[in-house]
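Complex shown without one protein chain; remaining protein chains in place.
A, B and C are the chain letters, set down in written order, and residue numbers restart from 1 in every chain.
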Amino acid sequence: MSIREQFTVPKKYNTVAFAFMALGVLAIIGLYITSGSSSDVHKQARFWGSLLHNGVYFLLICNAAMFFICATTLAWGGWQMAFRRVPEAISAVVPVIGVISGAILLAICFGSNHELYHWTNAEAVKGDDALEWKKGFLNKGFFAGWTVFTIVAWSLLGYKMRKLSRSLDEKPLENRESAKKYIWNNTVWAAAYIVVFALTVMSSIPWLWLMSIDAHWYSTMYSWYTFSSSFVAGMSLICLFVVFLKNNGYLEYTNEEHLHDIGKFMFAFSIFWTYLWFSQFMLIWYANIPEETTYFKPRASGAYSGVFWLMFIINFLAPLLLLMRRGSKRKYSTITFMAVLIIFGHWLDFYQMVFPGISPNRVPLMVYDLGVALGFVGLIMFVAGRALSKSPLLAKNHPFVKESLIHHT
Amino acid sequence: MSLLRYESQVRPALVEGDKDYHQVTEDICRPVEAKPSKLWWTGFLISVLMLVFGIVSVTMEVMYGTGQWNLGKTIGWGWDITNFVWWVGIGHAGTLISAILLLFRQGWRTGVNRAAEAMTIFAVICAGQFPIWHMGRVWNAFFVLPYPNTRGPLWVNFNSPLLWDVFAISTYFTVSLLFWYSGLIPDLATLRDRAKKKWRKVFYGVAAFGWTGSTKHWQRHEALSLVLAGLSTPLVLSVHTIVSFDFATSVVPGWHTTIFPPYFVAGAIFSGFAMVQTLLVVTRKVLGLQEYITLEHIEVMNKVIVLTGSIVGIAYLTELFMAWYSHVDYEWFAFKENRVNLFSPYGWSYWIMMGCNVLSPQIFWFRKMRRNLVVTFFMSILVNIGMWFERFVIIVTSVYRDYLPSSWSTYYRPTIWEVGFYMGTFGLFFTCYFLFSKFFPVIAIAEIKHILKRSGGNFKDKMGGIEVETVNQFGDKHLHEH
Amino acid sequence: MAVKKFVTGCFKDEEVLFPAVKKTRRAGYKIHDVFTPFPIHGLDKAMGLRDTSLHTAGFIYGISGTATAVGFITWALTIDWRLNFGGKPFFSLPAWIPITFELTVLFAAVGMVLTFCYLCQLAPFVRKDHFNPRSTDDTFVMALECTDKTNDGEAVSFLQGLGAEEVKVEYRETGWWIGRYDSEKKRFEKTGEAAAAQS
Partner (left out) sequence: MLGSLDDFNKILQIGVKESPAAAAAGAGSYSAAAVADATAAISGYKKGTGDELVVYQKVSIGTGAQAGNPWLQELPDPISKATWDNYALISVTKSKELGITLNADHEYYPEKPVLEITVGGTTMKLPCLVIPGMNANTIAVALGYGRNEETGKAAAGVGQNAYQFTSYNGSNVEYHVTGVSVKNTGSKYKIAQTQIHNSYEGRIEVLRETTMATFKKEPNVIPEWREELKEEYHNNANGDFNEATLYPQHDQPGLKWGMNIDLNSCTGCGACVVACHAENNVPVVGKREVLRYHDMHWLRIDRYFVSDATDKDPDNLKGVVFQPMLCQHCDNAPCENVCPVAATNHSMEGINQMAYNRCIGTRYCANNCPFKVRRFNWADYTGADSFKNNQDQSLVGKLDDVIFQMNDDLTRMVLNPDVTVRSRGVMEKCTFCVQKLQSAKLDAKKAGTVLPDGSAKTACQTACATNAIVFGNIHDKESAINKVREENDQRKFYVLEQLHVLPSISYLAKVRNTDEVIEGKHHVAGEKHEGMPASTKPEETH
């Protein structure tokens, strides 16, 4: 039997992608006109906040795809080989969004608006003991340098992993020894990626990009929490692409068993996210020390309480109730619905990480932000689609690929 | 679904040698059916002696008061809770291996899960001793139970992390025991059916609950194992999380840290795996089970150790960084002066912790080291020491100099009874482990048989034909079998 | 609980067993049970057994644990005796999550294990006939139940034809009794019944 190994991008797919991107550009323009161009710094911050929120969120969830690949590589996982090209394609978006988000971050850092990052304002820092104290970390030079390093490192290591994967397409491995060597090679690069990941996503990057919006506030959990949020959304994104390809008659060897396991990841990491969310919230709630509770005040009980609890319901209750059953993880419609819901839920989570720091008393109209988000979605569709069409959909010569075929849960 | 039992030949065999089902039974039952060796008797007696010492130590403490320990008004918890957290941490590896790795389908778990689960249960028993006997009025320990009592409708304080501990530890112990025992039942039936002596027939007959191996029973057994694994996974996370809440909910600098829950869990897995290594490196040798607990098993567990050690390391650095970043004097003092400062009274303990937990496991980046049994054994001891100091650092170096300088305290050194209590739990642990390794199969027989045709060395060697098939040939041939 | 007549055959390899089970069913024999030393995926389906609902039971137990915890704690701390602990509200839900979770797991796990033991009739001192002691070692034992219509001899040769070894016709108790494994005596033997069946 012949299988459709080569993905060709359907016309309609690209049309939708471009439509989304156009909507995104429109939203950005609209946002710029209504607030970005204003002379009021608070209004300006609303514009930049939206770009920061979406830019960072979509960059992190695309990057999560490469984390998934590297983590499974290190764990010698075999089951995911059947659809491995999907996370690879998603990770190919990282350099593209990286450039955009990097530009946004640098623009905010070096721009004249200091509402997002108070610490970029030399005057404000002078009168503020705490910010003065933090200057060794919260300064423009380090921010810019580390941001650039991070995005470049993710892109390069991601590229290396993808290249390793593609290198087998034309040139099958000769014997067991070369297979072992190939796996070893993969392991080494995956380990390098994980180390960089630990130094960035699991620690410094969320502090710099997001936590420094509330520059006085701190939480040791913050980065791990942000990671879990982006990872579960990243798994959902992979899931969406897998379902899309299956629906279009691709990914012959990927079946509901694989979908089931992706669903398990979505379920498990939703619970994991909840666990971290709860731990952070409960510990701060319990100790009730004002220097920490100030963060949750506008979120849990202030203007953002609606967003806050809605995102909690979406990100915890919905997966708990809808993804627990075995059947729902194997059903295309349920799993697709859940994937979209989870991506939206964690988008909301990031929303409430960013905006209360800028506008604590009023929740900005979310329509624009959703527009910007659609723009990023379009971009991901377009770039990932292109990446998918460039190489076969099955890493057919990978030593573990056969295990994936007979995988069952 | 395919009947084919296949895995890539790149993966090393999990059962070495030329084994069939019967040989597996023979190999694993042999130590149980043979007479215990002199080595066993020596170890067992030493353990019992240590246990007796522990009992004496606890008796002293109960008879004459908690004042038998060198705790004071500033350092209210010391060795007692350090040891508690340490043992609970160790008690995480077993359930992790059997539950999480079952869900993640890591085949290598079958070689080690039985011993690790047993270790978990014994470690939790040891851990439970500390919060019980550290109470000033242990004879009133039942006050922690929410029972209708003569004092009117006085219930317990459900807001207290210590009460959460009561529920968490007892639930964890119960569920681990059920999980372990339900897995043991088929193997006990194997021993029963092989028994020649009368007492063995009776003992294993009772213990095996009348297991027959009926397909329907296996079906339910599988479902039970899976659900118990699914329940145990969040449970195992919750237990050390709740232990971490004991500290993290407070306002004490160095205790109140939001990263504690996941970081305690990572540390628990880390120390648990170290203890599993300590035990298995010896067990496989003494019981001659090298073909089942192979170097591959040891290597994979060393990988877990370097991974979790590094996670713990990131958490240490995060904590340290945030203590600085927070710009809270008290927090920063707790880290800068009480811990990092090598010349402060307990500075050395922080650096022992750093050295043993973060730096030393990094040698496991080298494959040669991961596969070296001596290094593995030595490292597992180091990690155990390091993780003990982690708890000591968290508990003692936080409280001994906290908010009011007027209450800063002197050096805290344990008395003989505090040390004796700790030694006693070692005695208890090893007494249990020696009995376990004598009377129960230390490797899950049924589970090894289950993976034998996929991961057994001799079976893998026969799969060369499948290995050279292209993926399409393979798919056509095996995927649509039924 | 009755002593019945069976034809049993031993298989040494599950790859032989699988087609044998299918063929036996197709041939119309009533498979009493297949005893295996380890779980064989798909064998239950091949034998036509329905899926177990143990999961559902576990879910229900779990939910009842959740409800017990939340209900009891709420009642105790907000209705029965309100106490002010550290200024926390009487209804301190975040602080109750840990215990709620633990009780959920405890109820689910204990409930499921008890249900499992009940369904499989497993308990200390329980004894059952399981045809061949090697079935917990390396042998897969298929037992066909003989009905009035069964021709023993045919069944024996049928099994042999499928690759079974040591095919036997024997009388066995189908249920369980309280007894020890070192003696054949049943603790509460129903006198005469076994003998009557065998005669």
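Convention: a contact is a pair of C-beta atoms (placed from the backbone, for glycine too) under 8 Å apart; a residue touches a chain by one contact, two chains touch by 3 or more.
In this text the structure is predicted, and so the values were computed from the model without any measurement.
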Problem - Touch partners, limited to displayed chains, of the chain removed from view - result: A, B, C
Handout entry: Given A:G49, A:P298, A:G345 or A:G378, the one touching the chain that is not displayed
Key = A:P298
Handout entry: Options B:N341, B:N458 or B:N472, residue touching the unrepresented chain
Key = B:N341
Problem - Touch with the omitted chain, as defined above, among B:H134, B:K201, B:H221 or B:H240 - result: B:H134
Fill in the blank from the handout: Those residues of chain A that touch the unshown chain are 129, 214, 216-217, 284-291, 293-298, 300-303, 360-361
Completion exercise
chain C residues touching the chain left out here are 83-89, 92
Exercise for the section: Using the touch rule from the top, list residues of chain B that touch the missing partner. Expected result: 60, 63-68, 70-77, 131, 134-138, 140-141, 143-144, 151, 154-157, 159-163, 166, 246, 249-252, 329-330, 333, 337, 341, 343-345, 399, 401-411, 417
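Here is the rule we use: only the chains that are shown with their structure count from here on.
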Problem - Touch-based graph of the chains, sorted into line, ring, star, complete or other - result: complete
Exercise for the section: Give, as an integer number of Å, the spacing between the C-alpha centres of chain C and chain B. Expected result: 30
Fill in the blank from the handout: Averaging C-alpha coordinates per chain, one finds the centres of chain A and chain B separated by a number of Å equal to 33
Practice task
With chain centres taken as the means of their Cα atoms, state the distance from chain A to chain C in Å.
Solution key: 45
Exercise for the section: Would you mind listing the residues of chain C that make contact with two or more other chains? Expected result: 41, 55, 95
Completion exercise
Note: chain B residues in touch with at least two other chains are 1, 234, 241, 245
Fill in the blank from the handout: Touching chain B in the complex, chain A uses residues 1, 3, 75-76, 78-79, 129-130, 133-134, 137, 176, 179-180, 183, 198, 202-203, 207, 216, 218-224, 252-253, 264, 268, 271, 275-276, 279-280, 282-284, 286-287, 289, 291, 394, 396-397, 399-403, 405-406, 408
Exercise for the section: Would you tell me which residues of chain B are touching chain A in their complex? Expected result: 1-2, 4, 6-11, 103-106, 233-234, 237, 241, 245, 248-251, 256-262, 310-311, 314-315, 317-319, 321-322, 325-328, 466-467, 469-472, 474-476, 478-479
Practice task
Within their complex, state which residues of chain A touch chain C.
Solution key: 278, 281-282, 285-286, 288, 326, 408
